[in-house]
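Right, I'll just put the structure down here and ask away after.
One protein chain is absent from this view; the other protein chains keep their places.
As written, the chains take the letters A and B, and residue 1 is the first residue of each chain.
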Amino acid sequence: MEGWDPSLLFRIADVAGVVGNGLLGGAVARARRFDLIGFLFLAIVSGLGGGIIRDVMLSARPVALTDPLYLGGAVTAAVIAYLLTLDGPISRRALSLVDVIALGCWSATGASKALAAGLGWIPAILLGVITAVGGGMLRDVLVNETPAIFGGKPIYATIGVLAALEMVALQHYGRPALGMGVAILTATALGLVARWRNWQLPG
Amino acid sequence: MEGWDPSLLFRIADVAGVVGNGLLGGAVARARRFDLIGFLFLAIVSGLGGGIIRDVMLSARPVALTDPLYLGGAVTAAVIAYLLTLDGPISRRALSLVDVIALGCWSATGASKALAAGLGWIPAILLGVITAVGGGMLRDVLVNETPAIFGGKPIYATIGVLAALEMVALQHYGRPALGMGVAILTATALGLVARWRNWQLPG
Partner (left out) sequence: MEGWDPSLLFRIADVAGVVGNGLLGGAVARARRFDLIGFLFLAIVSGLGGGIIRDVMLSARPVALTDPLYLGGAVTAAVIAYLLTLDGPISRRALSLVDVIALGCWSATGASKALAAGLGWIPAILLGVITAVGGGMLRDVLVNETPAIFGGKPIYATIGVLAALEMVALQHYGRPALGMGVAILTATALGLVARWRNWQLPG
């Protein structure tokens, strides 16, 4: 597979995560009967919020503002969620799958960016998890709900910690692409099983 | 009118917007019987929050911290709102007018600053709207209300999108001062009519 570039695959996973989380934001807007502006804001916040918080904390220009695919993906998701209901069993499973793929992808990307900016591995893991869960937290706060990741739901941020840790370890050994792949696979597998078996942390 | 500088007019509109939105923040503090600190925080958040979010996303020092008129305007508004009730019909109309003027002014300023920072026109419109609605959203979240712009109210952010778009177009043709003026006029006219006729987006 000469010339095969794994970064393309990760970019696809990243933007798919934006669209998927944007659709999840749109679903919240639909449940609350918001208008199109509400759909747009919640899709942008859900899909791009985590990365924006990460970039702002690193004093970097948010990639959400410079790479048109990101904002475009979130706006597309808002429009789709506005036009279609997406609450059939297939839609829900597809959204769930994209969500856990994005969890792994974003945890790894965030940790990797933090390491590249010269941070230590512990703050890198924190930034990885913030990248993965920040958008959903912001969305929950905007609609006056306590962020889902705080408890009473299947583990999610915990999987992000694990994915970020894998990325940090494999980047340390000079294998960032492998780290990204392992993080995505781990988060996808654990995330799906955690929902299926309702794995929770003790409260 | 040789020597006439339109930027002075826009600066007046900008600071009037800070005072007006600061008064709106103070009105929320009054409705909830907050103390003077509550008035100050809500006035600062309402009047300066949108611009601070914009500047932080552009990795720029917030103008709210460097230009004394801004923080001074917000603090003055907090003190006025603390001392006076401002719920008579004239006060309410004046506040409503300043609010829609600020909507146009801030949408245009935010978009213009984003373009000057090298962003594309779509993220520039997003930053324009965030500048205009960000303070009110932060204020609503701080007092546990769902942001008013999400739906069920006369259109507001939609007008900000239009004003930012006008600014982007006219700045593209080298006419930023005209863009600012057109944005303010459009937002003022549409904003007042939208409230009068209760124009809403479909939910």
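Please note the rule applied: a contact is a pair of C-beta atoms (placed from the backbone, for glycine too) under 8 Å apart; a residue touches a chain by one contact, two chains touch by 3 or more.
Not measured: the values here are computed from a predicted model.
> From the list A:13, A:58 or A:194, pick the residue that touches the absent chain.
A:58
> Taking the full complex into account, find the residue in A:119, A:169 or A:185 that is in contact with the omitted chain.
A:119
> Please give every residue of chain B in contact with the chain that is not shown.
Residues in contact with the chain left out: 29, 32-38, 41-42, 44, 52, 56, 59-62, 64-66, 68, 71-72, 141-144.
> Spell out the interface residues on chain A facing the chain that's missing from view.
Looking at chain A, the ones touching the missing chain are residues 56-59, 114, 119-120, 122-123, 126-127, 137, 141, 144-147, 149-152, 155, 157-158, 200-203.
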